[in-house]
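Just passing along the structure, written as structure tokens.
Note that one protein chain of the assembly has been removed; the remaining protein chains are unaltered in position.
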Amino acid sequence: MSALPWVVFTPLAGALLLASIRRPQWAGWINVLVSAVTFLATLVLAFTVAEQGVLAVSMFRVDAFNVYLLVLTAFVGMTTAIFSRPYMQYVRDTGRVNRRGMRLYHAMFQTFMFTMLLALSTDNLGVLWVAVEGATLATVLLVSLYRTPEAIEAAWKYFILCGVGIALALFGTVLLYFAAQHVIEDPAAGLSWSALHAVAPQLQPSIMGLAFVFLLVGYGTKIGLVPMHQWLPDAHSEGPTPMSAVLSGLLLNVALYAVVRLKMLVDGSLANADTPHLAGYLLMGFGLLSFLVAGLFLHRQRDIKRMFSYSSIEHMGLMTFAFGLGGPLATFGALLHMLVHSLTKSAIFVTVGHAAHIAGTQSIDHIRGLIRTQPTVGWGLLLGVAAIAGFPPFGVFTSEFLLLTATMKTQPWFAVPLLIGLAVAFAGLFRHLHPMVYGAVPEGQQPVPANMLPVAVHLGLVLWLGLSIPGFLARWLDRATELIAGVPLL
Amino acid sequence: MSQAGWGLAVAQALLYVALAPLLAGWIRKVKASLQNRRGPSVLQPYRDLRKLFAKEARMAHTASLVFRAAPYVVFIATWLAAAAIPLVTTKLPTAAMADVIVIVGLLALARFFLALAGMDVGTAFGGMGASREMFVSALAEPAMLMAVFTLAMTAHSTNLASVVDYQLLGDNILRPSYMFALAGLVLVAVAETGRIPVDNPATHLELTMIHEAMILEYSGRHLAIMEWAAQLKLLLYGVLLANVFFPWGIAEGTDPAALGMGLAVVVGKLAVLGAALAVSETVLAKMRLFRAPDFLNLALLLTLLGLLSHVILEVGA
Amino acid sequence: MSLEQLPLLQQLMLVLAAVVLFTSFALLEQARLVAAIHAFAWQGVLVAMVTAIVAASGGLAHLFFSAALTLALKALLIPWMLHRLVRRLELDRHREPLRRPALVVMGALALVIFSYWLVLPLVQQELLFTRNIVAVSLAVVLIGLLMMVIRTQAVAQVLGFMSMENGLFLAAVSATGGMPLVVELGVAFDVLVAMILFGVFFFQISESIDSLDVDRMTRLTERAEDDS
Partner (left out) sequence: MIVASPLVLAGSAVALALVSALVSLYSARVPQLLRQLVMPLFALAGLAALAAGLGALVQGGVAVAELPLGLPWLPWGIRLDALSGFFLCVIGVVSFAAGVYGRGYVRGFERGGDSLPALGGFTGLFLAGMLLVVLADDAFLFMVAWELMSLSSYFLVAFHHDHAANRRAAFLYLLMAHIGGLSILLGYGVLASFGDGFAFDAMRDAELSFGWASVAFVLAFVGFGMKAGLVPLHAWLPEAHPVAPSHISALMSGVMLKVAVYGFIRVVFDLIGQFHWQWSVAVLAIGSVSALMGVLYALMQHDLKRLLAYHSVENIGIIFIGLGLALLFLSTGHPVVGTLAFVAALYHTINHALFKGLLFLGAGAVLHSTHERDLEQMGGLLRRMPWTGVFFLVGCISISALPPFNGFVSEWLTFQAALQAWRLDSGVLRSLIPITAAVLALTGALAAACFVKVYGVAFLGQARSRHVRRARRVPHSMRVGQGVLALLCLLLGVLPTYFIDLFDAVPRQVLGRGLTQASAHGWLWLTPIAPETASYGAPLVAITLAVALMLGLWLLGRGIRRVRRCDAWDCGFAPPTATMQYTASAFAQPIRRVFGLLFHIDEGLEAQHNGRLRHHLHVSDRAWGLLYMPVARLVERAARHVVHLQSGNIRIYLGWTLATLLVLLWITA
């Protein structure tokens, strides 16, 4: 009995269950439970994959690349569920969400998890598209959960922009299928990634190039690549914080995953064309642009959650750049970066949620003296930001180290904008962080009940990854690197 | 280094101490006669010192340990510096102990404590004097180092005795660098020993004084030691100018006749230098304090030119 | 290869595709919302017809199902829902004339030409038919996007979005003979859910800003007041 159905369908079942449960107190616990089961299932799956190599069942296919993302997704989902239980309780107690809203929230949380896991584990590019679109649909109502004008506006923008983006991706998928039809006889297999990958060199380069543009713009909207990123800060800042945590930690990753999968096909097809590195250059260009622009955006922030969502754009840009750069070192670094960025960013959002509750607002100007008010939250935020800014011994440093040295090795001139971008982004983050965590406590600011366990676990893991990458993970990542870059690193 | 060498060194060091007031007296005497006065005896500084040693020393309530120790440190550091400069002979083991950079360092040590002593009592005068002294020396010290570096680089040694030996051995080459260095060093010496036009040792006018302001609070034996140290410093610079730039006549061995000759020659040279100083002090007027940087910048410029002309004109080419 | 050499069915399809393109222009130009919804419904009907023709010519059974699905969804259900929403939101008399119609039409035409230019080198060895139909569907997609850019009315934006979907579907059906069934079902489901959500949002938006003018939703911006 394979763990795969459990992985994918536990959240779906959970979503149906939660949609029918009327007691919010139970819902929180069930949410945690379902997430935990999913996580365990992914672990089992990971062991299976580690033993067998690749697991392919009908339209599902789990290899080294997506298995670690599956585990990561389920893990972040679980810790976020743990965090969201008391958090949403607090939100409900303050009257921002009613009972129906809570039901919607829990059901949609699991639906979102389902779409994420489906998108990651499927082999069919069409299903991938459906799942990513489904993720938008599942989260869009959560963004407007608080029903404030801002929240509704954010949700609308999120919906429209991602809808358009994803529609363009569908057009790309159609073109891909069109190209595949000349090569693959079986129409049902025409969208199977593994089948396409096997025949990639025969796919017609001009169609593939065109398709990739559509796919990149489409999925790139979801990744948050500049200039299609505008929905991202809005949706992150106005939705409930657990939502922001999973959006930043998971959804962006999945979209990037999709782009990388497609890039592998395009690279195979374009290998003999006049522009063999088209996809790579496009990714590098978008990545660098996002990275630099988001870094500058950080300087002008007034809302704490918006700030960290720009930081997500920045990091997604960096990863996109790294995947575009190609080569085993950069790819390994990018894979590692996906991992540590998810863990760190979701931890930061959790902390930010608490911080916003402490101050009663998300406005940076009014969040003050966190270390004095509630040391765990203050230090959590400080260390989390230090980690995301790329300070060792946290794992983000390791991946940035690999990225920078890979850049230096292959495209030394790109190191200059990277350096500038890192410095600018760093300055942008810390100039706002400083007054928030340090200094005197404003009148009447009180600690709030906070569950810092997820933060501690996430940051602990990131720290561990910074100090040493355990052997099994290194092997996973290396196999994924081999898959993507063609050459293993180790 | 032989026992005799060390004995000679000690003797020469004592000679410095003994001769120092004489030079001061001589300058005063010459100055007086230039001003058509009779002036006190040449030996008057000795009498002053004796008188001061006999007097009771007084200290302000606010003065601390530094104030009391400073005269001794100043005197000893100056003396030690002097002891490394060949006076009558170049066979001097102390010159190996302290080369020219150490001499400058020792003088700086003396100045450091002098300035601290000035600030110790906590009066405005002391602070003012210390500030000005450190200001002047900050500009004078590099000039002095540059000047001696010119010599040192020519002789490939910072050991003053070796420098003098090198001078004596070599043919009499006319070196432009020496000219610059000499001119610069003269200016430095004037500034460092507190002579006109930078400072006036004979006045207690607050707008102008530097050295006197620092030792204003001293009395009795402390003042005696301070005065003596100042005289010693004057002698030191005199000997430096006289023996390093015009070394002829200095004893190159330890044989008594040569030593006697050396002593006579150096006394003669110092007498000429002292007279020249007296003349210049009579002719020149004291400058405003903020003209002093120009004066010292000139010194620094001269010495730097000296060094540059050495490395460019005399080594390479 | 020229038009005369094509089989009749394909000629018919090209005609229909051209009409689809025309409905796109009609959508773009239409000032009255209700009329636009009608234009959209007609577009859906045309797409369904194309699907049915492809199914008939290729003997692809599952495309008949797709055609029925499209007809039900795009030509009936969604227009009906939009109609109802417009009536409930009291927008049935709403008119929103284009500000610079000539410029917009020129832009749309440029997009059409651009689409052709783009597709031209793609399929040189392929059938003329496929090339043209891909170009038309690409143009429909781009015009839909253009419509979303220029229309300030939320309902009109949704219409633009839905017409993009039509273009996509047209491309999928005509160029590739339809996507695998599971994908098509998924897409259809997503479109349906999206439509429901759009409906929800219309109410939320009009509740919150008392209008459906998207230009009035500019609270979330990075521009500070001081340096606008």
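When the chains are written out, they are named A, B and C in that same order, and each has its own residue count from 1.
Rule of thumb we're sticking to: contacts are C-beta pairs under 8 Å (C-beta built on N, C-alpha and C of every residue); 3 or more make two chains touch, one makes a residue touch a chain.
Note that the structure is predicted; figures quoted are calculated from it, not measured.
For the omitted chain, the shown partners it touches in the full complex are A, B, C.
In the complete assembly, the contact with the undisplayed chain comes from A:L216, out of A:L216, A:I304 or A:L461.
Residue in contact with the omitted chain (choice from B:L49, B:A191, B:L216 or B:L302): B:L216.
Within the whole complex, the absent chain has one touching residue among B:L14, B:L43, B:V66 or B:A202, and that is B:V66. For the chain missing from the display, the contacting residue among B:F112, B:Y178 or B:Y237 is B:F112, taking the whole complex into account.
By the touch criterion stated above, the residues of chain A touching the omitted chain are 156-157, 160-161, 164-165, 168, 209-210, 212-214, 216-217, 221, 226-228, 230-231, 233, 275, 278, 282, 293, 296-297, 299-300, 371-372, 375, 379, 386, 389-393, 397-398, 401, 404-405, 407-409, 412, 415, 419, 422-424, 426-428, 430-431, 434-435, 438-440, 466-469, 471, 474, 478, 489-490. Mapped onto chain B, the interface with the missing chain covers residues 56-62, 64-69, 72-73, 75-77, 79-80, 96-99, 101-102, 105-106, 108-109, 111-112, 115-116, 118-128, 130-132, 134-135, 137-142, 145-146, 149, 152-153, 156-159, 162, 216-217, 221, 225, 289-290, 293, 300, 304, 307-308, 311-312, 315-316. Along chain C, the points of touch with the absent chain fall at residues 114, 117-118, 121, 142, 145-146, 148-152, 214-215, 217-224, 227.
The rule is simple: only the chains that are shown with their structure count from here on.
Because contacts link the chains in a way that matches no line, ring, star or complete pattern, their graph is best described as other.
Put simply, the chain nearest the middle, going by average C-alpha positions, is A. By the count of C-beta pairs in contact, the leading chain pair is A-C. Centre to centre, using the average C-alpha position, chain A and chain C are separated by 30 Å. Centroid to centroid, with C-alpha atoms defining each point, chain B and chain C lie 99 Å apart.
For chain B, the set of residues that touch two or more other chains is empty. Within the complex, the chain C residues that touch chain A are 118, 121-123, 134, 138, 141, 145, 148, 154, 157, 161, 164-165, 167-168, 171-172, 175-177, 179-180, 182-183, 186-187, 189-190, 193-194, 197-198, 200-201, 204-205, 208-209, 214, 217, 219-220, 222, 224.
Taken together, the chain A residues at the contact with chain C in this complex read 59, 124, 126-127, 129-130, 133-134, 137, 140-141, 144, 147-150, 152-157, 159-160, 163-164, 167-168, 170-171, 173-175, 177-178, 181, 187-188, 190-191, 204, 206-207, 210, 233-234, 237-238, 297, 300-302.
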